[in-house]
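This is the structure I want to talk about, given as structure tokens.
Every protein chain except one is present and positioned as in the full complex.
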Amino acid sequence: MSEAVDAHSDAHGHDGHDHHHHEPTFTEKYIFPLDHKYIAMQYLLTGMAMALFGGFFAYAFRMQLAWPGSDIPFFGHMSPAEYNAAVTNHGTIMIFWVAMPVLIAAFGNFLIPLMVGADDMVFPRLNRLSYQIFLLSAIVLIASLFVPGGGFGGAWTAYPPLSAEQTYNLTPAGSTMWLIAVALEFVAFLIGGINFIVTAMNARAPGMTWKDVPMVVWMICIASILFMASVGPLIAGAVMLLFDQTMGTGFFDANRGGDPILWQHLFWFFGHPEVYVVLLPATGMVAEVITVFSRKKLFGYRLILLTAVGTGVLSFFVWAHHQFVAGIDPRMANVFTITTVLISIPIAEMMFLYIGTLYGGSIRFTTPMLWALGFIFAFLIGGVTGIPLGASGTDIYFHDSYFVVAHFHFTFFPIAFMGTFTGLTFWFPKMFGRMMNETLGKIHFAGTFISFHGIFLPLFLLGFAGQHRRIYDYTHFPELALSGLQDIRVMATISLLTLLAFQVIFVFNFFYSMFKGEKAGRNPWKSNTLEWITPSPPGHGNFEGNFPTVYRGPYEYSVPGRDEDYWPQNEPT
Amino acid sequence: MGHDSNHTPAHYIRIWGVLCVLLVISILGPELEIQVVTLITAFGIAFVKAYLVIKHFMHFNTEKPIIWYMMITGFALMVVFVAGTAPDVHNHDGARWSNTASKAWIEQQMIAGEAGAEHHGGDHAADGDHAEGDDHAHDEGAKGADHGEAAGH
Partner (left out) sequence: MAMKPLANLRSATGVSTQKLALYWLLVSEVVIFGGVLCSYLMHRLAHPEWAFQAAHTNTMAGSINTVVLLTSSLFAVLAHAAAERGEGKKAANYLYATTAGGGLFLVIKGFEWTKEISHGYTISSDTFWSFYYTAAGIHASHVVAGMLCMLWVANTVRKDVELHRVEIVGLYWHFVDIVWIFLFPLLYIAK
């Protein structure tokens, strides 16, 4: 599989052929694949393409913020409505069309069957269908940007009445298409999630008990369960909002017997578990990498698993911390403050367990390891800055300020990008049979890591200064138009430009190494887990007909008395 | 795979019969117009019917416990959702807040609805006795009431 995997499918909804015993044609292999590895690539490439859109919007609106009113190269003049649409679609795309497809669908599809010792997902045709629906949702979203009126500009949270009434949002077609795109994406992940969960639960190799499963597999499985259990009320709400938009109903209109705050509850009941849906797979990948590159067992496997499950459960009890100043009952605000502050504890403890894993290890600073360490560092900052937001008293000041923006980027960016780079640089040899260039990888890491901090650390300062979110030109406000604050905005934008420039190095490294990288053997990192016993890349059926039996856990590194410092799961005792 | 006697057609038809009887009770209950009776017959019986379908048609008691845990989690999450949302959506007054828009709407609709109901009963003299704004409200209510009069059920 060293040819370019051009897996963009234009046709959707086709059920395709049954899987015959003949050699698959080009169309069957790359356009309508049933093999989980190819479907993973489709999700990965689509997610990367959508990241270009999401990143472009960030570029455009940050240029507007740094130099308000100027012509933005490759964009032109940005109107307030375009600013709102850029901010809205940046957030929506990054969460639903970058973080979720890459972290869950791409890595889940690629890794789960390999790591549990199976030949494919349990339902390959359903797997293919879930990608097709996902692709359709991406197309609908991109199309929503080009319809008359422009793209939806009511924030990714889509609160009514702004999102419901076209007299307010001025984007009737864009709003409806945005909503339909999100709904389709939900359906795609509901269907896809069933595959991940059932494969992890049922299709494990003989001898693989629940505590022998690699952490990343459990994390993706738990994330899928969280998604499945939380998205239902929002799907109900999305149908209601769709009817409000198109059929004149008044579900969220208090002047007609509805209630706008119902939407907020329906949204955030999903919205909060959603952040753990994307967090857990990233932490799973970090767990895989830090064990391999410190040659040490995972410190507290069962505790980490319990933490993940406990956090997942607790995540259903915290949602209204997003609504502290929306007009919810103050007595409920007290309840949600307590639960929110509580939920910071398990994830912090998980990070400490990771540090415990590193402690005393034989550390190798490869590119994946640098990304994993960077994740732990940046995510800890993100988590800590969430605490003043989770406590209702301080949130009254910080809500809707740039403090929130800085907080969630200090969590989301490590999750979506540092986690992704951790996984991509680590599993690239398995996916493509070649090694990525280490020097370029390290340069990319340093440039990205530093400029990321250059963008978002200053934003905390802007939050302290009281700068509100979702304003396209701060020079309109005398107290925010101070030159010191505008300098901060310019600095953040320049850091973003730097960040974007460094991504060119990654893209070059990724595609160049696919063809010209040093050939990788089966197990270049000397890892224990089952995917590393397959050829690089694995062929159809993965294990060449010899399905492994498992004899031990996935993290038996540096076991005393052995010649090697690793002990693959499938090696008999 | 479970007891044979629970998998015979005769058994299933018996359960179906019980379900139909329960349905009749749940329809007749509200006719007594005692709220507690309505609650028990309409909703209590709904739970009983659901239980019978789950136990006998879906064979829940012979399934592995994991299935039961999964489903109960779904229901439990709905309870959590209502617990967190009802204080804002169900109530229109709370600690230092009040949903005046909803309260105004409800009052307006109650007036219109009662006017419509009396109109339904054919008592036109009562129309003039309603509070201010009633002409407009009456018109809105009358739209529903006139159609209601014609529809019946």
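Every chain is named by a letter (A and B) in the order it is written, and numbering of its residues begins at 1.
Quick note on the criterion: contacts are C-beta pairs under 8 Å (C-beta built on N, C-alpha and C of every residue); 3 or more make two chains touch, one makes a residue touch a chain.
This one's a predicted model, so the numbers in the text were calculated from it and none came from an experiment.
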| item | value |
| --- | --- |
| Residue among A:Ala66, A:Val98, A:Leu129 or A:Val231 touching the omitted chain | A:Val231 |
| Sole residue of A:Phe251, A:Phe299, A:Tyr472 or A:Trp567 that reaches the chain not shown, by the stated touch rule | A:Phe251 |
| Where the missing chain touches subunit B, by residue | 1, 7-9, 12-13, 15-16, 19-20, 23, 26-27, 30, 38, 42-43, 45-46, 49-50, 53-54, 56-58, 63-64, 66-67, 70-71, 73-75, 77-78, 81-82, 85-86, 89-92, 102, 106, 109-110, 112-114, 116-117, 141, 143-144, 147-148, 150-151, 153 |
| In subunit A, positions touching the absent partner | 18-19, 21, 113, 118-125, 190, 193-194, 197-199, 201-204, 208, 225, 228-237, 239-240, 243, 247-251, 256-259, 262, 266, 547 |
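As a convention for this text, only the chains that are shown with their structure count from here on.
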| item | value |
| --- | --- |
| Footprint of subunit A on subunit B - complex, ascending | 73-74, 77, 80-81, 84-85, 87-89, 91, 94-97, 99, 101-102, 105-106, 109 |
| Residue ranges of subunit A touching subunit B (in the complex, touch as defined) | 229-230, 233, 254-257, 259, 261-262, 265-266, 269, 316-317, 319-320, 327-332, 336 |
